[in-house]
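A single protein chain has been omitted from the complex, and every remaining protein chain is retained in its original position.
Labels run A, B and C following the written order; every chain starts at residue 1.
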Amino acid sequence: MLFAGLRYFVGEAVTGLWRGRRSTVLSVVTIAAALFVLGIFLTVTANLDALVARWSEAAELSVYLRDDVSLAERAEVQRALRGDPLVREVQLVTRDEALARFRRDFPDLAPAVSNPQAHPFPASFEARLVSQASEGDALESLAARLRGMRGVSDVRYDRLWLQRLQSIAALVGWGGAVVGAVLALAAALTVTNVVRLALFSRRDEIQIMELVGAPLSFIKGPFVMEGILQGALGATLALGALALAISLARGRLAAAAAGLIDASSIVGLPAATHVLVVVGGMAVGCLGALLAARRLG
Amino acid sequence: MLFAGLRYFVGEAVTGLWRGRRSTVLSVVTIAAALFVLGIFLTVTANLDALVARWSEAAELSVYLRDDVSLAERAEVQRALRGDPLVREVQLVTRDEALARFRRDFPDLAPAVSNPQAHPFPASFEARLVSQASEGDALESLAARLRGMRGVSDVRYDRLWLQRLQSIAALVGWGGAVVGAVLALAAALTVTNVVRLALFSRRDEIQIMELVGAPLSFIKGPFVMEGILQGALGATLALGALALAISLARGRLAAAAAGLIDASSIVGLPAATHVLVVVGGMAVGCLGALLAARRLG
Amino acid sequence: MIEIEGLSKLYGRDVFALEDFSMHVGKGEFVFLTGPSGAGKSTLLRILLCQEAPTTGRVIVGGRDITRLKPREVQTYRRTVGFVFQDFKLIPGKTVFENVMFALRILGVPDVQQRRRTFQVLKWVGLQHRANAYPLELSGGEQQRVAIARALVNEPALVLADEPTGNLDPDLALEIMNLFREINSTGTTVLVATHDRELIRHVGHRAVTLDHGRLAIG
Partner (left out) sequence: MIEIEGLSKLYGRDVFALEDFSMHVGKGEFVFLTGPSGAGKSTLLRILLCQEAPTTGRVIVGGRDITRLKPREVQTYRRTVGFVFQDFKLIPGKTVFENVMFALRILGVPDVQQRRRTFQVLKWVGLQHRANAYPLELSGGEQQRVAIARALVNEPALVLADEPTGNLDPDLALEIMNLFREINSTGTTVLVATHDRELIRHVGHRAVTLDHGRLAIG
């Protein structure tokens, strides 16, 4: 009985969609457009997030050591850095290495530093940070803690750089929430509209079914199924368009900007998200249909 | 007659919209959602463009002069820089100023440079660039031209920095074109759907009007007017929501990121764009209505 | 079968479609409902189908007060009633055959039986050759006959018909009336609203006359 019912719903839905071909195409394209923009948006957000994370990982924290630092103090500082969740990697730069770096960076100036023992370059630890380091005040407090340790002369990190990353992340996150919500709303409204259209164009049929005593599920079923099918079709179309857009974007970016945004690093949405979009499309179609058919209840 | 006709159209349209309150609200909200996302998108694009321009203006080109440069050669270089459309501002840094800068930046190292006459810091011109400097190859050829001039020892500019800006600009521009096009399509489809809904729900009425010999303009007029009114309402609602969103964004960003993205620097869309959105909404409404009503012709 | 007591139906503020109307119809009876335009015939039939709720009064059908049914019970009740609407109410997107078969489908009748029975009823009303046409491709009288076929197909306990021969020529009208009588002879209660005095005379059953929502002759 349940199976027969489902067959009836699907059969009626397919017939309905086919009889209203023009409407169906219009609806599916509209749903696809809404989901496509949502998809583009998700992709851009994901890629920007990845970019911010990569840039964040390039950020460094330098801990300058006093010239009279003891080995035990140095080991203590190193342990403090290693133990902190913000720190990804720690590297010691000795006084000699610091001098070598200066000589490399300013070759004209090298002769000015004549005595290799009495030069003014301090030893330091250079720490590479995790990508989340730019968020919140944890870094600030880590720096303060390090500054208070014995043997530490100064702690520096690129505040402006991290703040920039923070702002971009904030902007992307904030814009993402708003635009995502509005787009989801728009997609749901679109489907509701589409199903209302279907219901409107067949309100006589519905009224008649009610008057001959058809069960509500018999009346609503095919419409809900139409909504689900349209949602699924729209989602599939949107994913196809998205894949195309991403491959086009790779091509274009490879040509236009061989710089910071590496074209091959542009990622599409993961497979799970694909399934989610299709299921989401069907859910939205189902919901829109139920919403539009609510008055029948 | 024309005025009476217009009054009839508007009157019928208002009556129609009022009788179908629920549909009208749904339609207006859907149109508003589409236009709102488009508006958000335009705002973000405009602000990112502004940001890129501001960052571009922070970019510098340094022309290092030989120690034996003549006054005439120096004036020649300065003239070449001043005359170039990429250059916004030129500043001369003398050898003494270069030394003073070094002393300020590396106070520990200052005693190393004992002879103020024999120090290794060259004089230079520092040029601030216009915001379009990061686009194209013009900067490259300017640098090459300067390198070939007498009295110039080296020309340096931050290639990576400019390339990053270039990539961001490319990404924004490219994404803008695609998403903008799709959103415009979605808005048009939405209106078409909405007007189809109106036509469907009154197809009997339309058929009857045709059968009693009403002129086509008499039949279509009210529907087209409904489309126009809905477009105008939707656009107004979208602009209101956009203004709200922007003021919210200012508040949030001011709190979250006092860094690179200055909250007060976030600009809304210019007044002309507002008018354009409303007119565009009406045009899209009108177009959708005509499209939906096409079959009547 | 039908017991109506003190039934009133008020539309808006002042239009009394029915006013303190009472009537009894025995099980298996065949009753005509007549009266001038606007007398309240269609309103009475709509109330009997639970399409509208009365303002006051009791309506008992088959021992149950149908004005107090829950939505689900209304569905079950309607499946036992065959209704011919004044404006036919055929589903435009389904063929004649599908329109008639639909009434059987919702009863859960096996597929083969649905088809056999539908074909049989369409033959009764003389439309077997138009089975695959859509309602809008039919003449007014043909549509009316499809509506009649749908009302009769599931052998309901009660048949309500609103002006079922208004679009038929006198010969066909009489033929259709004979169909109703045939159904009636199997025990089905039949209530037919009509203006056609000649038809009533010809068929010769009890006739209840309404006027301005009140019982005039009955």
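Methods note: a residue touches a chain if its C-beta (ideal position, glycine included) is under 8 Å from a C-beta of that chain, and two chains touch if they have at least 3 such contacts.
Values in this document were obtained by computation on a predicted structure and should not be read as measured data.
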| item | value |
| --- | --- |
| Touch partners, limited to displayed chains, of the chain removed from view | B, C |
| Contacting the left-out chain in the complete assembly, out of C:I2, C:L168 or C:A207 | C:L168 |
| Of B:A100, B:A214, B:L244 or B:V279, the residue in touch with the unshown chain | B:A214 |
| Positions on chain C contacted by the hidden chain, ascending | 11-12, 34-38, 41-43, 86-87, 137, 139-142, 145, 162-163, 166-173, 195, 197-198 |
| Residues from chain B at the interface with the omitted partner, ascending | 1, 8, 16, 19, 202, 204-205, 207-209, 211-216, 218 |
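Rule of thumb we're sticking to: only the chains that are shown with their structure count from here on.
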| item | value |
| --- | --- |
| Inter-centroid spacing, chain C versus chain A (mean Cα positions, whole Å) | 62 |
| Distance between chain centroids, defined by C-alpha means - chain A, chain B (Å) | 22 |
| Averaged-CA centre spacing for the pair chain C and chain B, given as whole angstrom | 67 |
